[in-house]
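A protein chain is absent from this complex, but the other protein chains hold their places.
And now, chain A:
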Amino acid sequence: MEYVNPEGLRLDGRRFNEMRQIVAEVGVVSKADGSAVFEMGNTKVIAAVYGPREIQNKSQQKKNDHAVVLCEYSMAQFSTGDRRRQKFDRRSTELSLVIRQTMEACILTELMPHSQIDIFLQVLQADGGTRSACINAATLALADAGIPMRDLAVSCSAGYLNSTPLLDLNYVEDSAGGADVTVGILPKLDKVTLLQMDAKLPMETFETVFALASEGCKAIAERIREVLQENTKQLEYRRAA
């Protein structure tokens, strides 16, 4: 199948380095301390953060002087074309772990000993790149909850199809069997926290795909910053009125 036509356009009309439209909003769950909706094209994720609050299950506390971060990733039954069978499969377990550790690296957990922070992530619509969308949504929700962070953790994926590196794969491109590189970075510190990749790629190709995904992350970071600034402005405005 042809994923990039001779004019250099992809199936959904994007160029190789073009991202899908990003729509983000914070403060969507009233009961949560922080929440956000993050949309990337047809992928839609909702995140809710509770905490820092008292540790509910003492056995989960591993380090005494750090906050415990817990994360739950789940995909809604209706999020994909065919109804999903079970709620907690191995993939969700792995993604919960990966997202938790990514967020743990950017939260200043040492400032909040004896407390826990819960991150709940629900995929409402899945169209590729759910783990990236989840990390971006979690960052927004954590910022909304006012939890101190080192930097905004952002994530983006890139792939390689028809000998072209492609930014931000959608479901069709993702399931085409090509490479899929998901990168999570801390843009200000310029550090890579998350890196997941599968499928066979020669070293040099990987480097270009990796660089493309990193650039995508930086663009997303900018967008997230705008959303947060806009939100802060709104809050300020409301207080004044």
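The rule we apply is simple: contacts are C-beta pairs under 8 Å (C-beta built on N, C-alpha and C of every residue); 3 or more make two chains touch, one makes a residue touch a chain; residues count from 1.
The criterion applied here is as follows: contacts and distances are computed from a predicted model.
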Which of "DNA replication complex GINS protein PSF1", "Trafficking protein particle complex subunit 2-like protein", "AP complex subunit sigma" or "Protein ECERIFERUM 7" matches, in UniProt, the chain that is not displayed: "Protein ECERIFERUM 7"
From A:4, A:103, A:212 or A:227, residue that would touch the chain that is not displayed: A:103
Among A:31, A:83, A:200 or A:238, the residue in touch with the chain that has been omitted: A:200
Absent-chain interface as seen on chain A, which is shown: 62-63, 90-91, 93-94, 96-105, 180-181, 184-186, 189-203, 206-207, 210, 214
